[in-house]
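Missing here is one protein chain; the remaining ones are kept as they sit in the complex.
By letter and in written order, the chains are A, B and C; residue numbering begins at 1 in each of them.
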């Protein structure tokens, strides 16, 4: 994690993987920022992903947090690897209400067999103010492509 | 958890809450079974909720597992309460591929302040065969309605 | 996990590993039962491992649950492997009070790179009655010995 910028090919791989996720398309999610060991994602809060009170469902928050962890991990791997989530814990800290959700993931510990990651998800209101709505901690597995 | 069937009003509350979740509608999810301390949900595997390889995204699996936990908890509460997920851990055990996902949640330990729950999610193929794709363990909070 | 009994050499490896753990000795813990994918441990509740109210400390409960998971995993591996805990979640369900703690661990999903495990810990009173005091869910890594 000493490099400060991604190689173009790594960035391209992440963008392609992101674009290939039907869920990210359905959520109108976008990659906000990528750096080695770090990834930020954002998506609008929308009724199609709500829980019973109209807030974003925990699974929508999870989707952004989990993907930020996965792509933070993938940013450290060469083009022979993809990533899978093995396990992930999410704490829901406040109602996910507002205009959009922003997720920031980072690698805590890179490894050949396991990559330990964390992410925080904030809700942004119309004025750009952020509320901390969730924190995630989990294990990403590097998968060697055939 | 000694009762074997839900009261009609408890069943109705759960069905109404489920119907009010935009995400469950978007996923075409349905309540398969309800009993005191237990809840089963199912939803088709579909491209709008896929990850980069076309399998169901971990967040889709999470959505079904988390809701099965939440409604298993709600089934034990009176009509003055709703539920919130405080934290949830998910282990992804196998690719979530097939025709549909089925989630079965149960209450491990009911409590006045916290309800500890678990769920298992299976993928069903066209012949109805099931593969265990995820296990979840987490904390549900009873929320007193005003 | 089709075999019903361990080979003598697997049993011996687990017994040796268990005996080599200073903590298990300090806790006067013992192996109660071993089968492929399963391990039960027990230890007396004692003041040297108590929390501020005199119950067993969460870490004592964790020690038994974590080791039951680890040895359940090791029971499925050949003699070229040891195990490490990568991550473990514990829910404390009731005060760990009584005469002894009993932990039962099992493998949920074996794998070449990761082994997913769970354990339940019960407190036994003087009459042998058990109270469920904790449940654990976590990831064990097989480590190839040099």
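In the analysis below, a contact is a pair of C-beta atoms (placed from the backbone, for glycine too) under 8 Å apart; a residue touches a chain by one contact, two chains touch by 3 or more.
Here the structure is a predicted model, which means the values were calculated and not measured.
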item: Chains on display which the left-out chain touches in the complete complex; value: A, B, C
item: Absent-chain contact - pick from C:89, C:109 or C:124; value: C:89
item: Interface with the undisplayed chain - residues on chain C; value: 17-18, 20-23, 25-26, 46-54, 57-60, 62-63, 66, 82, 84-92
item: Those residues of chain B which, in the complete complex, touch the missing chain; value: 86-87, 89, 113-114, 116, 139, 141
item: Residues of chain A (touch criterion as defined above) contacting the omitted chain; value: 89, 91, 93-94, 108-109, 116, 118, 132, 135, 137, 139
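We adopt the following convention: only the chains that are shown with their structure count from here on.
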item: Cα-centroid distance, chain B relative to chain C, in whole angstrom; value: 29
item: Multi-partner residues of chain C (each touching 2 or more other chains); value: 89, 116, 139
